[in-house]
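Just one protein chain is left out here, and the rest sit where they should.
Let's turn to chain A:
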């Protein structure tokens, strides 16, 4: 791919976006001396690093699936990988704040391959202890207590308390089967009271939105980007389900589009802060995620990490890197296609059972990515699913989430979220039968 010269928003652009706390953070007086350690001939008595001799391990070995040779086919064999010597020493020792160099480098390459974002074009990448860690730090870096923030609604329940903890006002931007509604976003921004500062941040989940399962369409994404430029806000693109897409036609990420979409021609890049996760494709228990975006924001996130928890674990990074490096970018992408196929099958099973048991009793759009069905209970007079789900469904032996937990301001809603990632077809059938009975009971009760 030929590199098109790109104009980046200058560092000074981001200063008004950083929170007071992010601006006040001081570098660690010891870590700020670390660069001097590289001086040739220098003897360092600086860091309180433990001596690796005292760590009780000689090697870590693991076996993993070889990457699939062809899409949809599971790898024939296993590959054996070992961390020893210098790699083991790095895995066991304190490491850099924003992630181990070889892993950061590999991920840079991935972003280049997948999103067409080249190194040295104003963005950087940091690894965190899961993308939740980076999300929470980004929110702290960008929002002052009491600020307004644009939040796709319904939204991932895990992000709502982060805004609450800062006493932020969440401005709900509606979402439907095509993802975030630009009509709703435009109405909010154009109707914004004169003289009151507009929100500086939009939080959105573009792929397989948790909870709705919806994926934002290309035209919607274009319009969101355009609104971001027009009304001067940053886009937090939380994309943990990007690699689980099993729909028909893939849409590029915001991170890719701000650089290369025709609608971005002539516009400087640097409005998108992207969050990726390995939790759904390699391991959730590793707690590794990564953020890509404007350098000043990533520096603020790193500054937070340096004081709050020093770094993401070296060991899990080393294991992850060893595997990714053995697979290469192509092997990794083939693996993710295998994983998304796996969930496509699960979705199909779930949807067939929905048709069998809930036709006429619920409304839904089939998800194109992710692990969830989001559906509306058709119970006349019931605008809130919470009671039905929390008590009646539970009593019938099925547990699901009432939609209200995904609404930033906790409104009542007739929607329900069901996760289909773990269940066997038999369990799905039984669960939806129980749900059917629950809905029929509730309808009968409301008819009386």
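Everything that follows uses one rule, which is that contacts are C-beta pairs under 8 Å (C-beta built on N, C-alpha and C of every residue); 3 or more make two chains touch, one makes a residue touch a chain; residues count from 1.
Keep this in mind: contacts and distances are computed from a predicted model.
Engineer: Among "Pyridoxal phosphate-dependent transferase", "Molecular chaperone MKKS isoform X1", "Vacuolar protein-sorting-associated protein 36" or "N(6)-L-threonylcarbamoyladenine synthase", go ahead and choose the protein name stored in UniProt for the chain not displayed.
Structural biologist: Listed in its UniProt record, the absent chain's protein name reads "Pyridoxal phosphate-dependent transferase".
Engineer: In the full complex, which of A:93, A:113 or A:263 touches the chain missing from this view?
Structural biologist: Touches the omitted chain: A:93.
Engineer: Quick one: which of A:15, A:30, A:101 or A:359 touches the chain that's been left out?
Structural biologist: For the chain that is not drawn, the touching residue is A:30.
Engineer: One chain is left out of this view; which of A:307, A:409 or A:446 touches it in the full complex?
Structural biologist: Missing-chain contact among the listed residues: A:307.
Engineer: Just checking the interface: what residues of chain A touch the absent partner chain?
Structural biologist: Those residues of chain A that touch the unshown chain are 21, 24-26, 28-30, 33, 36-37, 39, 41-51, 53-65, 78, 90-95, 129-130, 132-133, 136-137, 157-158, 160-162, 164-165, 167, 210, 279-287, 304, 306-316, 318-319, 323, 335, 338-339, 342-343, 346, 370-372, 394, 397-402, 404-406, 417-423, 427, 430-431, 434.
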